[in-house]
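Not every chain of the complex is shown here; the ones you see sit where they belong.
Order of writing sets the chain letters: A and B. Residues in each chain are counted from 1.
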Amino acid sequence: MATNLEAFCMNSSPIKIVGIGGSLRPQSYSQQLLSLTGDRLQALGATVQILDLRQLNLPFCNGDKEYSDYPDVEKLRQTVQQADGLVLSTPEYHGGASGVLKNALDLMSFDQLSGKVTGLISVLGGSANSNALNELRVVMRWVHAWVIPEQVAVGQAWRAFTPDGKLLDKDLSERLDRFATSLIDNTRKLRA
Amino acid sequence: MATNLEAFCMNSSPIKIVGIGGSLRPQSYSQQLLSLTGDRLQALGATVQILDLRQLNLPFCNGDKEYSDYPDVEKLRQTVQQADGLVLSTPEYHGGASGVLKNALDLMSFDQLSGKVTGLISVLGGSANSNALNELRVVMRWVHAWVIPEQVAVGQAWRAFTPDGKLLDKDLSERLDRFATSLIDNTRKLRA
């Protein structure tokens, strides 16, 4: 039973989730949705930290390991490394994840990303689509992360939110709840 | 503690894995590799059943729910439904999974596939590639299955095996071991 008791205790400690938003736009909808997601994850008992790439000073990845002129690279890496799970929220630009988000992932590697249980969100102006989600699913698999089956793609984002940043569509809001619940439950199971 | 004891007991029961091979070729390498994988899964304590599509009489999916003239549809569905985890092994035809395998998946739905922990294998004659693996990852996500990060793509399959059906390449063999171990461990965790 010892092993199992140990697992029980490990499983009782709070789940740490780090969210990364892939947009630098001031009123970004994908950041707004990430923020909402963070609230729900916290309501479910998780510890949540949002990395707002608008507030980090990151370089373009040049293949180097070290970026001593950019201490935020280390901040990004350490924050992600100590997480149990991740949420990646990206605007869909040209049928893919934003270069901004992909560049942040390029600055990390297996040390930070492998084994992380990840939920994916994409937001776009036109009809909802899963191009960016499929791309990120392949990328996160490549670094040996887990990607949960639940995912959220929001189309016509400009009319998805109330003025105070809530989701207008009830179905979408419930979808986000199932997404958050799955991320917490399965992160707990997989990190055991 | 009751819930946890219950989980402990559930987790102790053997993992049931069903393997489906996507090739109808008599000397199929993907079937051979699936068979090898089955052996390793059994050695790790799993109950394994291989569905050889060469021995099932399945129709082309026409969108119907019922195929009363083809009792093997029901056999396929029931076998998969009671599994904890799946292995899908496909030849890569034209940069995708075989139509044969996709058709077998088309004959099933959420009832059979949702929540299943799945490992993916592809085999091809040319250089190893992940086209078919990426496609199946998207498809299995769509039916809300889990796909483990470990995957196996074997290129130049015609020179991968010994005459008695073992893998020649030691690295590949170890990769298959890690694949089998991950499938068992994570099926156990996720079904809890």
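We take it that a contact is a pair of C-beta atoms (placed from the backbone, for glycine too) under 8 Å apart; a residue touches a chain by one contact, two chains touch by 3 or more.
This one's a predicted model, so the numbers in the text were calculated from it and none came from an experiment.
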| item | value |
| --- | --- |
| Homo-oligomer size of the whole complex, from 2 visible chains | 4 |
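One rule holds in what follows: only the chains that are shown with their structure count from here on.
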| item | value |
| --- | --- |
| Inter-chain centre distance, chain A versus chain B - centres from mean C-alpha coordinates, in Å | 29 |
| Residue ranges of chain A in contact with chain B within the complex | 1, 4, 8, 130, 134, 137-138, 141, 144-151, 186, 189-190, 192 |
